[in-house]
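In this view, the complex is presented without one of its protein chains, the others remaining in place.
Chain IDs A and B follow the sequence of writing; residue 1 opens each chain.
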Amino acid sequence: MNDRRFNALLGFAALVIVFIFAGFLFTLVVQSLPAVKQEGAAFLYGSEWNPVTTHFGALPFIIGTLMTSAIALVIAIPLSLSAGIVMGEYVNSSWIRSILNTLINVLASIPSVVFGLWGIEVVIPLIRKLAMLVGAPPYGAGILSASLVLAIMIIPYMSSMTREALMNVPAGLREGAFALGLTKQEVVTGIALPFAKNSIFAGILLSLGRALGETMAVTMLIGNATRIPTSLFSLGNTLASVIASQFNEAASDVHRSAMMGLALILLVITMLAGWFGRSLMSKGMGAYGK
Amino acid sequence: MKRNAVSRKLVLLALFVVGLTGVLGAQSLLGSGASFPAPAYTKMFDEYYKATGVKVNYQSIGSSGGLKNIQDRVVDFGGSDSFIKDADFSKYPAQVVHIPTVIGAVVVTYNLPGNPKLRLTGDVVADIYLGKITKWNDKAVAELNPNVKLPNLAIMPVYRSDGSGTTFNFTAYLSAVSAEWKSKVGNANSVSWPAGQGAAQNAGVAGVVKQTQGSVGYVELAYANQNSMAVAAIKNSSGMWVDPSLESISAAAAGAFPADTRILLVNTDAKEGYPISALTWIIVYREQNYGNRSREQADQLAKLLWWMIHDGQKYVTSLDYATLPAPALKAAEAIIKSITYDGQPLVK
Partner (left out) sequence: MENNVFAGQYRGRKRKDIFFRIAVMVPAGIVIALLFLILAQVVVNGAKSLNFDFFFQQQKPFGEIGGGIVQAIVGTLMLLATAIVIALPFSLLAALYLYEHKGSKRANGLLSVVNTLQGIPSIVIGVVIYSWVVVPMKTFSALSGGIALSIVMLPLMISMIKESLEMVPASYVEAALALGAPRWRVIVEIVLPAAGSGILEATGLGIARSAGETAPLLFTAFGNPFLSLNFKGPISALPLVIYEYIKSPYDDWHQKAWGAALLLVVFVLSLNLFIGTRKKR
């Protein structure tokens, strides 16, 4: 072993990783070609997904994915922002702070399938009752149940990002504001949050990326229907959940190819969300000078 | 130095892995597919393990899943309650054979307060799944059940979201008794369901029905019995009200069997036969030397299949699956004897 060989070894590992990623893209693109060729652009906007007639339009799943993620964000953002603000601004005892940190980490490390389990046992019966009250079909499963649990799953990460972003506000800015007689609320909403804005948005985008790809809890709660959901209580499917449900039985070549196409779409939208999030994060850190 | 200690441990680990693989690789078989016979199969395979030490791993993923896995050749055998049609044989890389194993019943199970015993006809069931009958106290259901106080509860039909042989048999029955069903929906492993909620595998459908008041679903009898779920009596083509049971299933299977055993038992002519009975098959390749399959693996598979249609049969009746009647057994034996390795039959 010498320096040259060592560096070659490192370079080799780096190359392998790049090849893995490139290989993923290549496999997905090549294997989804037959379906895309058959459907054309209708693969993206076609609303019928029927393995029997071999018509494959991914629109129901794209809509399902966007709906559940959007609703999850709408629920999670106020809760996470509040939790982050409380942890970052209002908790002064380091003892409480570390307990809260641990609690948030615990929630963040609960696996998706356990959230699905909890959702089936707790959330679905509740939503079923709610549906009966409102006059909707009493499925229990559906867009609302999936979105609720999805929201709970992304809250921990979003809260920690918010807390971190707020804690990075320069002490001087804060102290100056207090010295001028501002109230706590005014400091938070007027100084700290605007300063941390980019990082908080980044946290939201990164959580969105996670929500888009979330599979198990959603599959267990969304009801597995291949149609465009029309209401909160509708059954539906996301890109990830339909892959989880149908991949193992897609027998015809076109069906399989269509599944790979769905995986490719999913990959692309999670990549985009991740890129935007990361670029926001690097912008955020540079603001207001170092 | 630290690196040597790490690499030494890695070598040991690698040896361990290789060793284990070699020692324990040959004593197991892998199958996947139909959830319809899964209670029977898992029971059989548990007994087979106790008797021979061979671990037969059966994953209940639905008939379409089993057919796909056998096409991809990633399993030793596939399970399906829908037989492969002539036109579809070309999808398989080599010739496959169907070996019948057990006969079960697709029952209509429901969740109503008090678990009343209901009678339903095929066209009423079809209308429920078409979304035409939406309440339990609808006239059509009430006139079949004059002694039952039916609640003013919405009916929620539950169907299979995955490709299913149970669906194949159920929709075949509905197509036979309801012209509207036949033209609007048809008969296949996966159909476009006009109403209701989907769940995966028989277990999933049973799970949803068990938890949702007002729901109705179609599952294999064992799932309903094991969970103390109510089951409807169905009127068969002879006009008799038949409960699914070992006797009524056997009656439905008492007719002739084609040599390749591909037969639909639904809407049976048998006077006391249960009208939604179904045969289920194990699908394997006729020529077992494919990929890198060893002779031992093929032998183990043939032994298992032979056992399943003979000694294994006694374990399924307690779950209310009917055993193979004589003509089916003969046909099955002939098929197993036709399975070869390098052209040589595995079972003489």
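Heads up, the rule we're going with is that contacts are C-beta pairs under 8 Å (C-beta built on N, C-alpha and C of every residue); 3 or more make two chains touch, one makes a residue touch a chain.
If you're wondering where the values come from, they're calculated on a predicted model, not measured in any experiment.
Touch with the chain that is not drawn comes from one residue among B:S80, B:T121, B:N187 or B:Q201, which is B:Q201. The residue touching the chain not shown here, chosen from A:L66, A:L79 or A:V254, is A:L79.
Looking at chain A, the residues touching the absent chain are 1-3, 5-7, 9-14, 16-18, 20-21, 23-24, 27-28, 31, 78-83, 85-87, 90, 100, 102-107, 109-118, 120-122, 152, 155, 159, 182-186, 188-190, 209-210, 212-216, 220, 240, 243-244, 247-248, 259-260, 263, 266-267, 270-271, 273-275, 278. Residues of chain B in contact with the chain left out of this view: 1-3, 10, 13, 17, 20-21, 24-25, 28, 30, 32, 38-39, 42-43, 45-46, 49, 55, 57-60, 72-75, 199-201, 203-204, 206-207, 209-210, 222-223, 226-227, 229, 291-292, 319.
Throughout what follows, only the chains that are shown with their structure count from here on.
Averaging Cα coordinates per chain places chain A and chain B 37 Å apart. Contact residues of chain A toward chain B in the complex are 50-52, 124-125, 128, 137-141, 223-225, 235, 245-246, 248-252. Across the complex, chain A is touched by residues 61-62, 64-65, 67-69, 71, 91, 154, 156, 161-163, 188, 190-192, 197-200, 211-212, 214 of chain B.
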